[in-house]
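Every protein chain of the complex appears in place save one, which is left out.
Think of it as A and B in the order they're written, each chain with its own count starting at 1.
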Amino acid sequence: MDFQIALLLGQDGLTNGAIYALLALALVLVFAVTRVIFIPQGEFVAYGALTLAALQAGKLPATLWMVVALGAVVVAVDGAIALRHGAMRRLPRMLALNLGIPLLLWALLAHVETAGLSLIAQIALTLCIVVPLGPMLYRLAYQPIAEAPVLILLIVSVAVHVVLIGLGLLFFGAEGTRTPAFSEGSLELGAVTLQYQTLWILAISALLILALYAFFGRTLYGKALRATALNRTGARLMGISTTMAGKLSFTLAALIGAFSGILISPITTLYYDSGFLIGLKGFVGAIIGGLVSYPLAAAGALLVGFLESYSSFWASAYKEVIVFTLIIPVLLWRSLTSHHSEEEE
Amino acid sequence: MSARPVLLEAKDLSVSYGKVEALHKVSLTIREGEIVTVIGPNGAGKTTLLSSLMGLLPGQGEVVYLGRTLGNDVEVEERVGFGLTLVPEKRELFADMSVADNLLLGAFDRYRRGDRDFDGTMNEVYGIFPRLRERAAQMAGTLSGGERQMLAMGRALMAKPKLLMLDEPSLGLAPLIIREIFRVVASLREMGVSVLLVEQNARAALQVADFGYVLETGEVSLEGPSRELENDPRVIEAYLGLGGKH
Partner (left out) sequence: MMRRLLLPLFVIALALLPVVLPESAEFYVTLLNYLGLYALVALGLVLLTGVGGLTSFGQAAFVGVGAYATAWLTTAFGWSPWLTLLVAVATTTVVALFLGFITLRMGGHYLPLGTIAWGISLYFLFGNIEAFGGHTGLGGIPPVSLGGMELKSGREFYYLIWIALMLGVVATQNLLDSRDGRAIRALKGGVVMAEAMGVNTAWYKIVIFTIAAQFACVSGWLYAHLQRFVNPTPFSLTQGIEYLFMAVIGGVGHVWGALLGAGLITILKQWLQDLLPKLLGQSGNFEVIVFGLVMIFVLHRARDGLWPVIVRLVEKRLPMAVRANAVEAADALPRRERPAVGDTILDVQQVTKRFGGLTANNSVSFSVRAGEVMALIGPNGAGKSTMFNCVSGVNPPTEGEVRFLGQRVDGLASREIARRGMSRTFQHVRLLPTMSVLDNVAIGAHLRGSRHFVHASCRLDRDEERRLRAEAARQIERVGLAEHMFDAAGSLPLGKQRIVEIARALAADPCLLLLDEPAAGLRYLEKQSLAELLRKLRGEGMGILLVEHDMDFVMGLADRIVVMEFGEKLAEGLPRQIQEDPKVLQAYLGGVE
């Protein structure tokens, strides 16, 4: 390997690592707040990319039907509960959020030639479709068993993942898609050629991470999420509802997932099931951070990105084997250094 | 005294853990601006009573707060919005967050409802507990036991509660700090906050309270103005079992 190739691989590793880092942060967030190990995170990556591709092709993305359908189910479930308790005042907000917005989107998309819209508008529409799926999934799959053991929540996560994969195939078919780059061309920097898309990915990832940092450090809602992660009872006593925190963290995770998909779909072909492996690589990063530390998780994810990129050069066929086997020494290291208390879960 | 309007009234409140009844038909009344204490030995059901009033544990019987019935479907978060707050026995602070952030989160419910004016409240709390102002940037987990209790109380006051429920505020604290805490409890009356004080430290609690209930094995065994209870020999019996009867 010469210097040129090393740089090229490093660039690849950094780009992928940045995406894995975003996903790792979302995974740590969701786990800390809800104790859910969010296996379906990767499906949001695929849904984001494929929804954008559908909009660019001028088609109505099938995820739109999904958000309408899920919204209807949420309204049915929550509406029934509200009626039983005679809490009618909850209805307007519930209807607007879960049915009103999706139906508005539908009306909008039915009348607009999406292929002709600007990229920013297309991305905004994609996020409007895909992101609400996050809190809706939380409401339907996780909230009823929010107090269940981590293990049960994990099995539910795997079930949700399987459902989303099946639906992904149904919605988008088996063919992969690529979306055009945010801006074409590349930047010559001495010996290195940087694709503009690479720069976009790095810049936006960095921005998102900074935004998250500000959200958790500066806003009261961000602090409320951290508080829930630190002490659920304490948070409830302050009026921070566990359900609100759960939905908010799932919204953020869905946003990060969908945005990651939008960022990388110009540089890799994404299929309905590609998200899973991408999400899991974020996971390996998150586990390096012990599922609690944000900086360690991000650093771990970058490490995964580099490892993947360099191993694809030396042993391309064994790329996945090497990346996922990395988890073994990581776990070994963590099990030797962490003192897990004998307390039951 | 009795002319004051009733803030909270519990009638025949019972709470069970599975088949075990921890609280049996407890009735109590809290009036506005009043300090009411519930004393009694360990395991008498004092914490259970507070948890149930706060909505952490479902109970049977009736709880009426400001004319509104608090059924089991009224969640903790909603009760916070009504002006009830609980400072639990374990304090439940956010250990890895700063003192200032802990206090800010005390006002979360007000923020959620659009009330952004909590700098004033924050200053009031710092006025009550100057120690918290000194420690504002420190992580809550590094505080001493007494400071933790102050932070827990300060955090609860940030919500501008109508009824503050304190579970064993003196637990594990040195006498000097206990005195400080009780001085603050007494001053809450002037701030218009009603207090339900659960204590094992019977003498201190009765000194500061207007009215007291003695809870034994899940039932109210004695009640009355605290001046009367203070000298009642049956209170001592309840604690040290000198009577040898049952």
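As a working rule, contacts are C-beta pairs under 8 Å (C-beta built on N, C-alpha and C of every residue); 3 or more make two chains touch, one makes a residue touch a chain.
Please read all numbers here as calculations on a predicted model, not as lab measurements.
Colleague: Among B:Lys11, B:Arg203 or B:Arg234, choose the residue that contacts the chain missing from this document, as touch is defined above.
Modeller: If we include the chain that is not displayed, B:Arg203 is the one touching it.
Colleague: From the listed residues A:Gly116, A:Pro144, A:Pro180 or A:Pro295, report the one that touches the chain absent from this view.
Modeller: Here the residue in touch with the unshown chain is A:Pro144.
Colleague: Given the full complex, what residues of chain A touch the hidden partner chain?
Modeller: Contacting residues on chain A, toward the hidden partner: 37, 141, 144-145, 148-152, 154-156, 158-163, 165-167, 169-170, 173-174, 277, 280, 283-284, 287, 317-318, 320-321, 323-325, 327-328, 331-332, 334-335, 338, 340, 342-345.
Colleague: Write the list of chain B residues that the hidden chain touches.
Modeller: Interface residues of chain B facing the absent chain: 17-20, 41-43, 141-142, 144-145, 168, 170-172, 174-175, 178-179, 182, 199-205, 207, 235-236, 239-242, 244, 246.
Throughout what follows, only the chains that are shown with their structure count from here on.
Colleague: Which whole number of Å gives the spacing of the CA centres of chain A and chain B?
Modeller: Spacing between the chain centres: roughly 42 Å.
Colleague: Flag every residue of chain B that touches chain A in the complex, lowest number first.
Modeller: Touching chain A: residues 54, 56, 73, 75-77, 80-81, 85-86, 88, 92-97, 101, 104-106, 108-109, 111-112, 155-156, 159 of chain B.
Colleague: Give every residue of chain A touching chain B within the complex, in rising order.
Modeller: 85, 220, 223-224, 226-227, 230-231, 233-241, 244
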